[in-house]
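Quick notes on the structure that follows.
Here the complex is missing a single protein chain, while all its other protein chains stay put.
Showing chain A:
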Amino acid sequence: MQLSREALIRAYRQMKTIRMFEERLHDEIALGEIAGFTHLYAGQEACAVGVCEHLDPTDYIISTHRGHGHCIAKGCDVIAMMKEIYGSSEGLCEGKSGSMHIADVGVGMLGANGIVGAGAPIAVGAGITAKSNGTVSICFSGDGACNQGTTFEAMNMAVVLKLPVIFVFENNHYSEHTGEAYAVGAESMTARSAAFGMKAIKANGIDFFDVYQAMGELIEYCKAGNGPASIELDCERFYGHFEGDPQRYRGDGELDRIREERDCLKTFRTKVTEAKLLEGAELDTVDSEVADLIDRAVAQSKTATRPTAEDVTTNVYISY
């Protein structure tokens, strides 16, 4: 699948934006600036971007507790997202959601989700709409969420109803502190998905090009009316399960090794520069533009309007 220079730069910009957004959050959280639970997506950028670069605002995605990357990749406003995480009333969800429930239904992003496994059935519903519109519905899940009954029900229903739903399992090998090897009874998420009666494949979640290529084929397959599909992406998370996780389950040197050898941004840069598709300098320019954007997002978030007590009871239809 040949990508134009513009498309390559765009994909890199999206991945870099996610990485810098998350790295900056990591620092700001350490300073005590941000409340609540935050689960960083850094390390998995090629998954979100490799999937979402195929999508239009009329396609749907639903995300997880680790949702920032999916939001950015689907086109949520980065500054409004940052403001949300800071709890400002100017945030994307007016300070009601924080990191774990960011959504922008207007761009087809049906929400990060604090309940593991809750997204899959909702993706089936979006698949009903997608079927009538000729679009697709994507359900991002983890290797932990794949064990939830809701995920099983959703996969079966999508098959029965022949819906254009793609279950994207980002296998980062951990659900919180527990290894995938312990918690996933099937040989793989792919084998399990296939047993539900859908097309199921694997791709390398560290390589944007592999994810992009595989997703292109699956989307075409689903839009052609063949029913749902599943893809398992082998990937890594670079930070703890949540910010503050001591990560005692990691092996010696594990984090250093994956950061060194399994970094999707480094992989992308090496590939495009070695193939002479892009110059290193072009990527450096993107880096500094993204750094500027993130600086602006944080600076604006720190001085953005704070919500007041009256805001607590807005959007509940009726309040007492």
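What to note about this one:
Everything below uses one rule, namely that a contact is a pair of C-beta atoms (placed from the backbone, for glycine too) under 8 Å apart; a residue touches a chain by one contact, two chains touch by 3 or more; residues count from 1.
Keep in mind that, in the parts below, contacts and distances are computed from a predicted model.
Within the choices "Amino acid/amide ABC transporter ATP-binding protein 1 (HAAT family)", "Sulfonate transport system permease protein", "Pyruvate dehydrogenase E1 component beta subunit" or "Molybdopterin synthase sulfur carrier subunit", the name that UniProt assigns to the complex's undisplayed chain is "Pyruvate dehydrogenase E1 component beta subunit". Of the listed residues A:14, A:44, A:63 or A:97, the one in contact with the hidden chain in the full complex is A:97.
Screening A:14, A:44, A:148 or A:188 for touch with the missing chain picks out A:148. When the whole complex is considered, the residue among A:31, A:105, A:181 or A:224 that touches the unshown chain is A:181.
Summarising the interface, chain A meets the missing chain with residues 35-37, 87-89, 93, 95-101, 113-117, 144-145, 147-150, 174-185, 248-252, 254, 306-309, 311-313, 316, 318-320.
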